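Of the protein chains in this complex, one is absent; all others appear in place.
== chain A ==
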Amino acid sequence: MTALTNTQLSHFSAQLSAETLLEMYWYMLLARRTDERAWLLHRQGKIAFHISGMGHEATQVGAAFAIQRGVDYVAPYYRDLALCLAIGITPRDFMLSLFGKAGEITSKARQMPSHWSHKPLHILSTSSPVATQVPQAAGLAFAIKYKRENGLIDPNDASQPRLALTCLGEGSTSQGEWHEGMNWAGVHKLPFICIVQNNNYAISVPIEQQMAVSHVAERASAYGVLGVTVDGTDVLAVYDVMRAAVERAYNGEGATLIEAKCYRLTPHSSDDDDRTYRPREEVEEAKRADPILRFERHLLERGILTEALKQEYEQRVRQSVDEAQRYAENAPYPEESSLYEDVYMTT
C-alpha cells in the first residue's frame, strides 16, 4: 500500500454519499465542542482532569467510518474521543466520566476520563500504561481468525467482528508491548490494524528522540506488515487508507500499520504546560491547518455543507453538550459500596 498513491485510493472516499460526509463532519464537530467544553470545565475548577483529542479528529473519524462501527473490535487510546463518539459513546457518557459520577458506563467512574470501554460496542477497556492495548488487540484479532478457522462462527454472520483496530501515539511505539503486538499480527497474518497517531510529541519529547527512522510506518516491514503514512488532518485521506487496510483484514491478507500525521492542538493534558517545549509559532501554524476547518472548507466547496447547515449543526452540538454537562453535573456520585464490586466475576 505504501506504493499506492492517494489518487489510486481515493475511489473509496469518492463513493461516500453527501449524507455520510455530513455525518463524518458531525462527529468531528461533536468531538471538538465536547473537548472544548471539557477544557472549560477544567478551567472553571469543575473537573479534575482532561486529556484532549483536539487536532486528531480527522484521523479518528476517518478510521471509524471505514470499519463496521460497533461490530469490529476497537482498542483505543486516551485521545480517541472522536473515534469513540463516532462508534457510539455519547457526550453524556463522557461527561459522566469527567465528573466521576454514577452511571458512568465505561468503568463505573473508577477510571480517569478518556479510558474508554464499551463492551456492547466492542470497544475494549483500556488502561493508562501506554501500548498495553496493542498486543491485546492482536489477541482480539487472533480470536477472530481462530473462530473462523475452527468453525466457531458463521463467516457470513454480520454481527461478528471481522477485524481489530487499535490506536496509540508515536512515542508509545517505543514500548516493547507495541513491538510484540505487531510481531504477532505479522506472524499470524491477523485481521489487525494499528493506527499510530503521530503528533510529533510524547508529552514534551519529540519524535527524533523516540526513533531513528523518519516515519513510524517504515517499521512495518520489520514485522511483515504493510505500512503506510497518511496526512492525519485529512479525514478523507485517512478514510481511503483505512478502507484499503480494512479490505486487507476482511480478506485475510494480513495486518496494516497506518501512521497518521497530525498535531496535538493543546497541551498534553490539563496538567501540562507545553510552552516550555513547543514554539508558539508551531502551534499557531497547526491551528491554521485545523482538520475540522479543512474538512469544512472541502464540504462548503462541494456544496455539501452550507453556512446555514453549519449553524444548525453548531446549535445541535451545543445542545447535546449542554445537555450532557447538565446531566452529569446533576448526577449523584457512585455509592461507596461500589468500590468493592467487580473484583472477581462470579458465575
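Operating definition for what follows: contacts are C-beta pairs under 8 Å (C-beta built on N, C-alpha and C of every residue); 3 or more make two chains touch, one makes a residue touch a chain; residues count from 1.
Quick note on the criterion: contacts and distances are computed from a predicted model.
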Check: Which one, "Aliphatic sulfonates import ATP-binding protein SsuB 2", "Alpha-ketoacid dehydrogenase subunit beta", "2-hydroxyacyl-CoA dehydratase family protein" or "Osmoprotectant transport system permease protein", is the UniProt name for the chain you do not see?
Finding: "Alpha-ketoacid dehydrogenase subunit beta"
Next item on the list: Have a look at A:Q68, A:T90 or A:S125 and name the one touching the chain we're not showing.
Entry: A:S125
Check: Where the complex has a chain not shown, which of A:A86, A:A164, A:V241 or A:L299 is the residue touching it?
Finding: A:A164
Check: Touching the left-out chain: which of A:Y25, A:Y77, A:F94 or A:W184?
Finding: A:W184
Item checked: Chain not shown: contacting residue from A:Q111, A:T256 or A:S270 -> A:Q111
Check: Footprint of the hidden chain on chain A, which residues?
Finding: 73, 75, 104-108, 110-111, 115, 117, 119, 124-125, 127, 129, 132, 134-144, 146-147, 149-152, 161, 164, 176-177, 180-181, 183-184, 187, 341-347
